[in-house]
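Questions regarding the structure given below will be posed in turn.
Heads up, one of the protein chains got dropped from this complex, but the rest are sitting where they should.
Letters are used for the chains, namely A and B, taken in the order the chains are written, and counting of residues starts over at 1 for each.
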Amino acid sequence: MTGEALLTVDGLVTKFDAADGVVHAINGVSFDIRPGETLGVVGESGSGKSVTMMSLLGLIPSSVGRIAAGTARYRATSGEVDLLKLSERQFGRIRGREIGMVFQDPISSLNPVMTVGRQIAESLQRHLGLGRRESRSRAIEMLARVGIADPSHRVDDYPHEFSGGMRQRVMIAIALAAGPRLMIADEPTTALDVTVQAQIMALVRELQAESELAVIWVSHDLGVVAGLADRVLVMYGGTIVESAGVDDLFENPQHPYTRGLLASIPGTGLAGSRLASIPGTPPSLQHELKLCPFADRCSHAIDRCARERPGLTPISADHSSACFWDIDASRQRDGVAVIAQREGM
Amino acid sequence: MTAGEHADTAVVRVRDLRKHFRVSGGTVRAVDGVSFDILRGETLGLVGESGCGKSTTGRTLLGLTPATAGSVEFRGRDLTGLSRRQLRAMRPHMQMIFQDSAASFNPRHTIGSIIAEPMAIHLDLDRSAIHDRVAELMELVGLKREWRKRFPHEFSGGQRQRINIARALSLNPEFVVGDEPVSALDVSIQAQVVNLMSDLQDELGLTYLMIAHDLSMVRHISDRVAVMYLGKVVELAATETLFEDPQHPYTQALLSAVPLPNPKQERARQRILLEGDVPSPREAPSGCVFRTRCPLAEARCATEEPPYREVSPGRFVACHLVDGAGSNVVPVEITG
Partner (left out) sequence: MADEQIVIEGLSDVYVAPTLGVRLRRLGRLLWRDKTGMIGLLIFLTVVFAAVFADLIAPVDPNLQDLRSAKLPEAWADSGSWSHVLGTDDLGRDILSRIIHGARVSITVGFFGVLVAMSIGMLLGMLAGYFRGWVDSALSAVINLILSVPYLVFVIVIAAIFGRSLFNVVLIFGITDAPIFARLTRGEVLRIRESGYAEAAESIGASQPRILFRHVLPNLVGPLVTLATFEMSAMIFYESGLSFLGLSVPPSVPSWGNMLTFGRQYLTVYPWMSIYPGIAIALTALSMNLFGDWLRDVLDPRVRRSR
């Protein structure tokens, strides 16, 4: 988990063109990930976590949106590339080969009229130039590796013959078939039941133990991230509001949004019969972000928050937060920092 | 407000409720012999994974879909035997909060008329009285009364769920079924809605049946919890008892699978990993429905259906391996 970063994203800006104007979906996102590391990305709907991944994978259709700024340097086997500047053709050699992808809904990501074996083999033939027979035996191997029982028979089954959890295993097998060094998983267990989710999480941990696979795991579920990630990015309003090692983030959250989010999970808050909640609703991102996106929901907001946008500022070695509020000063003043508990719109 | 503080007055008594659907190639036993009481003023949580029949139980209970067998006693009457007309007359007393708030509103109606509709149906009120009551309800659930002329799609998910609640409460019901009322919402918004629902429960003395798959949320809101698996209740107990000391192997596995928002606990945790997925309710296993995934299954589990019985006061379990005293089952195989 040490050494040079595998992927370094710097200043990513993605915009969408909507009927009533531009949607500023991603407003300057920077992070990196090292080989073997698991980076958890959490945020609520509209926070920009999925759009960030789609931008990195070149999956933003030019008819609806564009990447307006930023770089994403990826250390591919053939040398360093900037993911944000690749053509669709060049991406063909990156997706699947260098970066594996797993999405929330396996049924729409799998081709319904092709056996799962052929779908895995396709990636092998395309990226590694393997022959028919060889790729088939590798496909069986992959199915076995992701925990599918009786793989030599199941390899000829169609996606609909698998259950939801098994389909997600197949997706992981396809994603990892060509041996990528990074896997981007966007809410891969959200559609699954908890007992099946636990299986998939265990599988990913196992696969990572076997190789130096780096994983970006996007989720809205802080519990899932706590169980998998080494480092966590918290996204809000198309920006990263906090970035920290997993233990640090959960034990010592800095940004008021992170604190509010953690407190609103049942069973973790300041106890009592009421859940802490964050008043208001997330920003609509129809304007360029020139202030703190959380300012209007934040109980610590000061005038400056509405004038200026806080940048991600380091607090300690591997922990930074984008907030003007000085948590330590406030602790000394109030005793205990209190998160917004007001009920409201 | 716990069940214990009130004398055990059941508002709803469900006995051996069954709902089977005929589909091509067989019968889906969505709900297959479910029995429980819902006590006055309590929140009974009903949890389980997709396809376990928890939502169908809620709908059948309210007579929104006719029961195949069994009884639901509410206000001294068996709802399963009532005609459509008789059921309609009972509606003011029992209401439902739906999961998909966007779909549960007619897109052509303003929220004012959505909230007013139950009153228009059941009460003989004049326009201005309904107008006042709608304003009152909107304020009760934290919506501005000026918004009454707006359409549902102009609201956010959390606000729509407030509209849903206002509609459900407009006739002062006694009993409310919430069918995954917050599961479509973001965490921070979930908390707003859950708080609102518990405030209203205290204020109005409501009795809730909360159907959910999010176990930490269920733990937070429920006084007692029933766990369903493939159309059957496998365990029912007071919330803390169930979460601290689950008896049924399925409950144990389910609880151990819930990810905790605490990385250190997560790493230290011993998990019971179940094999495979839930079987299709069309091909439910013989005997105990859980036996195909149960790490403890024995021979008799395949042949004999375990009775759903009260193993200790207020605690119901359907498992051959839980003895009469309700002591914990043999330690299960643990995977890290």
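What we mean here is this: contacts are C-beta pairs under 8 Å (C-beta built on N, C-alpha and C of every residue); 3 or more make two chains touch, one makes a residue touch a chain.
Note that the coordinates shown come from a computational prediction; the quantities given were computed from them, not determined experimentally.
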| item | value |
| --- | --- |
| Touch criterion as defined above, residue of B:105, B:175, B:208 or B:290 at the omitted chain | B:105 |
| Omitted-chain contact residue, chosen from B:57, B:159 or B:239 | B:159 |
| Hidden partner chain, touching residue among B:121, B:204 or B:302 | B:121 |
| Subunit B residues touching the omitted chain (full complex) | 62, 64, 84, 87-92, 95-96, 98, 100, 102-108, 117-118, 121-122, 146-147, 150-151, 153-156, 159, 167-168, 171 |
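Simple rule for what comes next: only the chains that are shown with their structure count from here on.
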| item | value |
| --- | --- |
| Between subunit A and subunit B, centroid-to-centroid distance (C-alpha), Å | 31 |
| Interface residues, subunit A side, partner subunit B - complex | 44-45, 163-166, 193-199, 201-202, 220-224, 226-227, 229, 246-247, 250, 260-262, 264-268, 273-279, 281-282, 343-345 |
| Residue ranges of subunit B touching subunit A (in the complex, touch as defined) | 49-50, 142-144, 156, 158-159, 186-192, 194-196, 198-199, 213, 215-217, 219-221, 253-254, 256-264, 266-267, 271, 273-274, 276-278, 335 |
